[in-house]
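Starting off with a structure, shown below.
Yeah, one chain of the complex is gone here, protein chain that is, but the others are all in their spots.
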Amino acid sequence: MKNKMWGGRFTKKTNPLVEEFTKSIQFDKKLAEHDCIGSILHINVLKKAGLLRASEYKKLESGLKGILSSIKKGSFKVDLRFEDIHSYIQDLLEKKVGKVALKLHTCRSRNDQVVFDSKMYCLKNLSLTLDIFSDIAKKLSKLAKENARIVIPGYTHLQHAMPVSLYYYFDAYIEMFRRDTRRLSNIFDNIKLTMGSGAISGTCIDSSKYNVTSLHSCVVCGPTNPIDTVSDRDFVIEIISALSIIGMHLSRLAEDMILWSTKEFDFIDIDEAFCTGSSLMPQKKNPDVLELVRGNAGKLYGNLVNVLVMMKGLPLSYNRDMQLDKEPLFDSFEIIQKELKILRELLPKIKFKKENIARQLKDECLYATDIADYLVQKGVAFKDAHTIVGKLIAYKLKSGKEIKKMDNAILKKFHPALTNREMKRIIDPKVSIASKKSIRRKRK
Amino acid sequence: MKNKMWGGRFTKKTNPLVEEFTKSIQFDKKLAEHDCIGSILHINVLKKAGLLRASEYKKLESGLKGILSSIKKGSFKVDLRFEDIHSYIQDLLEKKVGKVALKLHTCRSRNDQVVFDSKMYCLKNLSLTLDIFSDIAKKLSKLAKENARIVIPGYTHLQHAMPVSLYYYFDAYIEMFRRDTRRLSNIFDNIKLTMGSGAISGTCIDSSKYNVTSLHSCVVCGPTNPIDTVSDRDFVIEIISALSIIGMHLSRLAEDMILWSTKEFDFIDIDEAFCTGSSLMPQKKNPDVLELVRGNAGKLYGNLVNVLVMMKGLPLSYNRDMQLDKEPLFDSFEIIQKELKILRELLPKIKFKKENIARQLKDECLYATDIADYLVQKGVAFKDAHTIVGKLIAYKLKSGKEIKKMDNAILKKFHPALTNREMKRIIDPKVSIASKKSIRRKRK
Amino acid sequence: MKNKMWGGRFTKKTNPLVEEFTKSIQFDKKLAEHDCIGSILHINVLKKAGLLRASEYKKLESGLKGILSSIKKGSFKVDLRFEDIHSYIQDLLEKKVGKVALKLHTCRSRNDQVVFDSKMYCLKNLSLTLDIFSDIAKKLSKLAKENARIVIPGYTHLQHAMPVSLYYYFDAYIEMFRRDTRRLSNIFDNIKLTMGSGAISGTCIDSSKYNVTSLHSCVVCGPTNPIDTVSDRDFVIEIISALSIIGMHLSRLAEDMILWSTKEFDFIDIDEAFCTGSSLMPQKKNPDVLELVRGNAGKLYGNLVNVLVMMKGLPLSYNRDMQLDKEPLFDSFEIIQKELKILRELLPKIKFKKENIARQLKDECLYATDIADYLVQKGVAFKDAHTIVGKLIAYKLKSGKEIKKMDNAILKKFHPALTNREMKRIIDPKVSIASKKSIRRKRK
Partner (left out) sequence: MKNKMWGGRFTKKTNPLVEEFTKSIQFDKKLAEHDCIGSILHINVLKKAGLLRASEYKKLESGLKGILSSIKKGSFKVDLRFEDIHSYIQDLLEKKVGKVALKLHTCRSRNDQVVFDSKMYCLKNLSLTLDIFSDIAKKLSKLAKENARIVIPGYTHLQHAMPVSLYYYFDAYIEMFRRDTRRLSNIFDNIKLTMGSGAISGTCIDSSKYNVTSLHSCVVCGPTNPIDTVSDRDFVIEIISALSIIGMHLSRLAEDMILWSTKEFDFIDIDEAFCTGSSLMPQKKNPDVLELVRGNAGKLYGNLVNVLVMMKGLPLSYNRDMQLDKEPLFDSFEIIQKELKILRELLPKIKFKKENIARQLKDECLYATDIADYLVQKGVAFKDAHTIVGKLIAYKLKSGKEIKKMDNAILKKFHPALTNREMKRIIDPKVSIASKKSIRRKRK
């Protein structure tokens, strides 16, 4: 490893296998931007605390801003021979501004620094994810409204239950997204950026000096408990857990769309641009995107298990195991952002095959509950009504007859209130839907 | 199964293996209380909707209140031959009030009912858990304050890092509990009790009728999306996830206390009443409670995985798989409540072995950072100071000499500012702790 | 707790919360039979080692056999106030045979005893599971053979791929069961019953004395490493992992059968005796059993995570955490045994709706690969053939024409070898299936 941030007490060289095994730069390079911002804030603190002279501060600030701007421009290259992004940036700075860089790490520990960087990363990515969510929710809402007049069979146990409008079907996912959004926002609100925990016990700089706000408008202050600050990965687990729930929601949406695009359901057509083919079977147009969305639930859950297991039974405070929180965190954010971005394009392009859907609505079983409800209005106790209609359905299935075509003589054997006229009125998707009045308007 | 709530269309008897395999009464019996309260609210709705006459309502209400009071008195017995708690209570009611009970399930589906019951169960148990948390936090805070003057070695990587006070050590757990409390409170606030989703598409009762408040002061209203309401188990996952994080925190506390009570650390004595022995080894006094607290992390994580997996890729809306959410939910609540209750007794009785702790504070390595800080104050750049002190430590370890006993001639070889007098001043736990000023006061 | 097996050095009473929290009798009562068998073997060892007189041995043996026979007869009742099944049986024995029972636990530790009991439990239940597997495989094989002539659309990505026979469809599950069987058998073969580990370091009895075989024909010997023996739970994890894979296989079978019994696929009819209904919707006949089989994958995976997490990072040797291995082990065995037993009844009763299946086979896309194969035989390079047929399919879909009805003029635009006559020959499920020759006969 190049230019480590430690070594004075060591008389032997680190074994190369150890360098390879313990380094984190291959993944924590994603924190480069946040590391620079953190260091700029830190030198502000050092200056206020009298540990940097104005001229020293200037040099360091200009060096750090230079690195930051190279990151933003995309010209920043990472040298993977370093142990981590912190030592690499420290080294870069030294090359740019000379000896004064040796003062950068005054009153600071990587234990504290990495928590700061990770929290900034989380804030940024939570915000990004919320933006995409707001966008996809709008698109889904548009889709729901545009197709509100399409009635589909509602399913429980994947069996025909009762007719529902496509509006409420898609709105169910919008409700899930609303909960997801609220969860992410709560996490965002509860992440506090602190500096000054040192390795574990704080630093010699007064807590008041840590109240800084950077050009990037993040507010920082001293820790309320430095032991906890360096030992805590709750924010990582909370996020990965919330992202797992999102992934679960998307896996359900994917499953439904995969089913609906089978030859047997044939309710929808997924745009060709969002499908792929087979190397052997020339006819294939597969819903691969949706399958991968479904399959990624495994990765998201695995990431959650990973961090929970890693933290289990760790003595206070920081242990090196905790370095392993970053890959699953980054991965889960990236999966969900990619999935949302691709579904945001795919969903609005879905075409509904109205005739095929309508054909399924002819299944009279979908209206059994409506017939029972009708009997209740006629004074039959619900449980009796349930049994009566159950028998009617059994008869229908055995005889192969349509209820709408049964004459009164047959119907009245089940109950006197059952007439052909009423059956014709009731067995109708629009009538079924119109009869449902319990749904509350959402507050805007 | 006795007196099922369905069957009209079935011509064959259910296979006994199926009855055994699908029934849920062996665990959903825990919902009995909430089921009765829900049914009382439901008949209020039916009455308002004109689907029950006043006299019918009265009979049903008195029947349900009778069952409820037997539950509260502890005289309620469950007949496990029923399919679930809902059909059992329906049957009990019929025995108590006769035919009118057949009207109870009007405009209601078990899909909706079970969500209502589960949410009431969660509200109750969230509240209970929050109470225990508030209690244990107080006890821990007392413990922290009473022992605030004890200084211990702070650990990172389980190696001596820097001295910290026991106050901040225990306060770190109080911080974790504070976050846990906030998480549970957020979940509590976001659970909304609704009725009127029916199986999937709502009911024929107007949503305004669903605005009811029971004697138990829970506020209920109609659903904004019935498909979502019966398909949603987010609240279960959120809770099990939050309980898993709590379990992780407790596993860390347990690990530390287990380590501290080893013969080798010997920092604490756990009260005999909280330990158990060995059937073979007469001397044994084992910290079993703490080991089980640590081990239960496995169960909690397993429960989380269970529900996440169960929900993965399920098509909308309700599927029978979702019945499997209850055992892990109940189990996770019970584990955490038991753990908190037992730790609330165990922790305040811990005795600190001050002499043994003090002995470890003599390790001069604990003060290496303080020496480096001193050099920084003398104008040495931090990275240079780090290297200088690293070499001093290496020398100390190799020579076996104490730094406090090194004379100036030796010390000054490392750096002119290092004097015996300063070393004696700096190498002192109280001085070390007093020098840390970055810790911010908590807002009350 | 009643009559604990330890306590001499304790001067305080165990806190009742601790008794409740640490006891295991509520689940380890399932080990009662194995505990008695183990104890009978143990007293054999003690007798051989001269630590029991013949008369003492006789008393103990008759007492233990009495308990064993009460277990087998079903008259054995467990008193849940004891700590665990071991102390309960020890106490029972003392009541039956008096003071000599105090010698039972000579040279024995519960650490060792519980491993022995658990391994016997596993051997028994592995064997039981293998029996059910062999049975269900036979039933599935019969089902496959009886319906071998039915051709179904084969799916990849849940899209029509190529025709396959029902035989090979069900045979795929038989192959999975074959692997499952092999895995369980391997585990069975590798479980060795040992005695004599003591708490951790062995006992004072010579290893040769531990070579015993009981009336139950289990062969026992001394441990090769007592530290490992009491610390090892690999066999538990191996089993739960193998059971998780079985559960995964069954979840896939369940998913397919759920899909096939939807109104939209409508390929099969599941016997009414294996379905359940809805409390609200009278028409419902739901595949609940299959849904629960699918959902139980969550429980099985959760159990696996549970034990893996519990064992993570435990120092040698035995720690109390390890007591938590039993509930997930028992639960996973019970789930799989129940699932196999119920599927063994359900599967043979499935009715195939041949006409509905045949209708799907008319989808000409299923034969696209066969057309490409035909072109390859005519000398076209495969990748070119793939493209040609892809274009033919695109034309078919756009024009809405059947390939079989296209005249030569149209077909030959795609490739000269494509003729109406050949298309009619190729587009046929039987021809397609007959053309596949790569499948190897299984070794019996």
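Annotations
Order of writing sets the labels: A, B and C. Residues in every chain begin at 1.
Here is the rule we go by: a residue touches a chain if its C-beta (ideal position, glycine included) is under 8 Å from a C-beta of that chain, and two chains touch if they have at least 3 such contacts.
Source: prediction; values computed, not measured.
Of the listed positions C:Gly63, C:Gly198, C:Pro287 or C:Pro328, the one in contact with the omitted chain in the full complex is C:Gly198. In the complete assembly, the contact with the undisplayed chain comes from A:Met310, out of A:Met310, A:Ala368, A:Ala394 or A:Ile439.
Shown as candidates are A:Gly66, A:Gly277 or A:Pro348; the residue that touches the absent chain is A:Gly277. Panel shows chain B; residues 153, 156-162, 258-259, 261-266, 277-288, 291, 305, 308-309, 312-313, 360, 363, 365-366, 368-369, 371-372, 385-390, 392-393 of it touch the chain omitted from the view. Think of the hidden chain as still there; on chain C it touches residues 5-11, 51, 99-100, 102-107, 111, 154-158, 161-164, 168-169, 171-172, 175-176, 179, 182-183, 186, 190, 194, 196-207, 210, 221-228, 230-232, 234, 237-238, 241, 244-245, 248, 251-252, 254-256, 259, 294, 297-298, 301, 304-305, 308-309, 311-320, 369, 373, 376, 381-384, 386-391, 393-394, 397, 432-433, 435-442.
Touching residues on chain A toward the chain that is not drawn are 4-15, 17-18, 20-22, 86-87, 105, 108-111, 198-199, 271-286, 288-289, 291-292, 294-299, 301-310, 319-324, 327-328, 338, 341-342, 345.
Note that in this section only the chains that are shown with their structure count from here on.
The two sequence copies chain A and chain B touch through a face in which the numbers common to both exceed half of the numbers used overall. Rotating chain A by 180 degrees superposes its CA atoms on those of chain C, with the angle stated to the nearest 5. Computed from the mean C-alpha positions, the centre of chain A lies at a distance of 33 Å from the centre of chain C. We define each chain's centre as the mean of its Cα atoms; on that basis chain A and chain B are separated by 23 Å. Shared interface positions of chain B, i.e. residues touching 2 or more other chains, are given as 5-11, 105, 111, 198-199, 294, 297-298, 301, 304-305, 308-309, 319-320.
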